[in-house]
Each structure stands twice: as C-alpha cells, then as structure tokens.
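The complex is shown incomplete by one protein chain, all other protein chains being positioned as in the whole.
This part shows chain A:
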Amino acid sequence: MSGTRRKALLKVIILGDSGVGKTSLMNQYVNRRFSNQYKATIGADFLTKDVMIDDRLVTMQIWDTAGQERFQSLGVAFYRGADCCVLAFDVTNAVSFKSLDSWRDEFLIQASPRDPEHFPFVLLGNKIDMEANRAVSAKRHVTMAQSWCAAKGGMPYYEVSAKEAVNVEAAFQAIARDALARESADTSDFPELENNINLNENNRSSSSGGCNC
C-alpha cells in the first residue's frame, strides 16, 4: 500500500461547437465507451481518470461543457486553473471549424492565463469515421487544420474518432505528457491564484461575482 503516493492533477477543458462530440470524446477517453444516446450537455461536468505517464501517476480531470455560446458566460469559473484546453471540431461540419477562433479567444479571456501566447491548446478533429460526409476532402482538411494550428503557435492537431476510438487515447496521452512537462518546468499558468487565496480574507465580498441585483 502506498499511502504517501502523490498524484498530480491535470485539468483539461474541452470546448467546441454543439454536437462536435465533446461528451463522446471525454467518455471514450475515460470509459472507453461510445454511445449515440448522450444528451446535449447542460452546464458543466467532468470525469477523472488515473493514468501513468513515465512513472508519474496522474489524475486527468476532463471537463465537458455546453456547446451553445450563450451558456458559456456562467460556467467560466471552472476554466480557471486549467492545464490544457482541448478545442474540438467536427470534420464533417465546416461551421464548427470556423468557430475555433472564437472558442480559443473566449477561453483566453475567461481563464486569463499568465502567458496566453504559450498556453497549451490542442486541436481535435472528431468524427473521421464519417469520412464520406467530410465537409472538405480529407487531405485538404488536414492541411487547413494544420495551417490554422501553425498560425496559433504550433498547436498540436489530432484527427480522431470518439465513435471508433481512433487516436483518442493517443491524443489525451500527449496532452497529459505535455502538461506534465510544463508543470515540472515550473511554468505556472495561473500564478495569481495563490495570491487570491490569501487576499480573499479581506476582499471576499468583492469577489462574489458581479451580479446585478
């Protein structure tokens, strides 16, 4: 028994348009299961999974969010402290690709990491099992996605299928490895969090959210 063992916790937020498969990606990775009966996500939820990365035991906390834009404003408290943001789009849906910029911007505004230029994002193009329905030809698509990623500071891109469990494990594995590497390099994305805790003693009332009533 190993009571003294310490686990690192990696918080990963999945964002993307409604119906691109955020819940399916999370469930495929954590539970290795696919269902086409998932309901539209309302609010936010997460699943955790323990993985071994190079002899480090890591708890991956994967956050699933609602895809409709208007619901984003409320749940942003959970963006804070994220170690990685996964942007997901549907390769058969061109609109979901076009929305990526706004999802990325939204995350950076709400989570406000210290160094937005270098905050780790990963792009997942989901539903490659539906090859025939691709919005653009597979080849052109990869090029498009890759050049978008390159323009965003070399964001890694994975083509995945939550349904057929293609590349999902590998993508999350890479996300975990990357986040761990950053952590040991001691680049805290949210240095102000620690300060906030101490300051809270004095300014709790002002931190309770800008409600208008």
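The rule we apply is simple: a residue touches a chain if its C-beta (ideal position, glycine included) is under 8 Å from a C-beta of that chain, and two chains touch if they have at least 3 such contacts; residues count from 1.
Convention: contacts and distances are computed from a predicted model.
Participant: Just by its UniProt name, which of "TBC1 domain family member 15", "Pantothenate kinase 2", "Mediator complex subunit Med12 domain-containing protein" or "Glucosamine-6-phosphate isomerase" is the chain not shown in this complex?
Facilitator: UniProt lists the chain left out of the view as "TBC1 domain family member 15".
Participant: Even though one chain is hidden, which residues of chain A still touch it in the full complex?
Facilitator: These residues of chain A touch the chain that is not shown: 1-3, 5-11, 18-19, 28, 30-34, 36-40, 42-54, 57, 59, 61, 66-68, 70-71, 73-75, 77-78, 81, 83, 93, 95, 163-166, 168-170, 173, 177, 183-184, 188, 190, 193-194, 197-198, 200-201, 204, 207-209, 211-213.
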